[in-house]
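A protein chain is absent from this complex, but the other protein chains hold their places.
Right after this comes subunit A.
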Amino acid sequence: MTVTKGGSAPEGADGKGDMTGDDNYVLSERRLERERHKRARARRATAVASLSTLVTAVVLYLVVVNAPGWPRTKETFFSAQYAREALPKVLEGLWLNVRLLVICGAAVLVLGMVIAIARTLRGPVFFPLRVLAAAYTDFFRGLPLIINLMIVVLGVPALRLQGVTVDPVLLGGTALTLTYSAYVAEVFRAGIESVHPSQLAAARSLGLTNRQALRHVVLPQAVRRQVPPLLNDLVSLQKDTGLVSIGGAVDAVRAADIIVGRSLNYTPYIVAGLVFVALTIPMTRFTDWVTARMDRRRAQGGSL
């Protein structure tokens, strides 16, 4: 939806804009005094927060560093030498994770939507489809992802089917898509059900068929509402792409694994972990931003 920043938006940049209005209002002494007080209070709060953070950090550091096993742990988990060696390899592997995320993410959104719509279809013809969709979500939401991956990545090649891939990346991606589609289908379904029945009634009263009403009235509202939980699932998918390494695909985790196997030093795992965190943080922030924006719109009296 286009967010029209209408001329009469009373919300200043961040509430700090000078709210003087268009009359010839002059800031009163009372207001100036209050604002001075608020500023002083804000400065005090910042100072306390900084001090408290510092103390916490120092305490944590001392606890870790003075732990009896620290020197050895430091050697095996935080070796600068191995970190330098691992980083380029891990980043190289990460490219595979990113590609998996993009392709699986797109596939998951499509498949999830198809399953969600299948579950809302009315009419006797669609009975088997409805049952199938329900069974699918029940099964794949319950099946642990790691087991799903093993079955698909290790089981499918064992069948030795003609023309079916044995590529661990493709199979791993398939397994991820299977599991995540089930989750995303539920997210979409919740969105569809959250659209008030009066919207459907209004659409039907205009002569729209059930399908047209779904397509033009219900789904657009459902999807919009579900953007935050969808992004949440995408963040989750992003890190779970690391699990395709169990089939031998050389992603960031597997790249680290190889070095660990050779050196018996665990630093590459830490490197890979941090790289994943670094990748998910922007996405998490983006999710927060979208959610906050939507909350704000709702608070302004918008119904989305």
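By definition in this document, contacts are C-beta pairs under 8 Å (C-beta built on N, C-alpha and C of every residue); 3 or more make two chains touch, one makes a residue touch a chain; residues count from 1.
Simple rule for what comes next: contacts and distances are computed from a predicted model.
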| item | value |
| --- | --- |
| Protein name (UniProt record) of the chain left out of view, among "Bifunctional protein PyrR", "Peptide ABC transporter ATP-binding protein", "Copper oxidase" or "Twin-arginine translocation pathway signal" | "Peptide ABC transporter ATP-binding protein" |
| Candidates A:L208, A:V250 or A:M294 - the one touching the absent chain | A:L208 |
| Option touching the unshown chain, where A:Q81, A:T165, A:Q199 or A:S236 are the choices | A:Q199 |
| Chain not shown: contacting residue from A:Q221, A:T267 or A:T287 | A:Q221 |
| Residue numbers in subunit A that touch the chain omitted from display | 1, 4, 6, 198-199, 201-209, 212, 216-217, 220-221, 224, 301-304 |
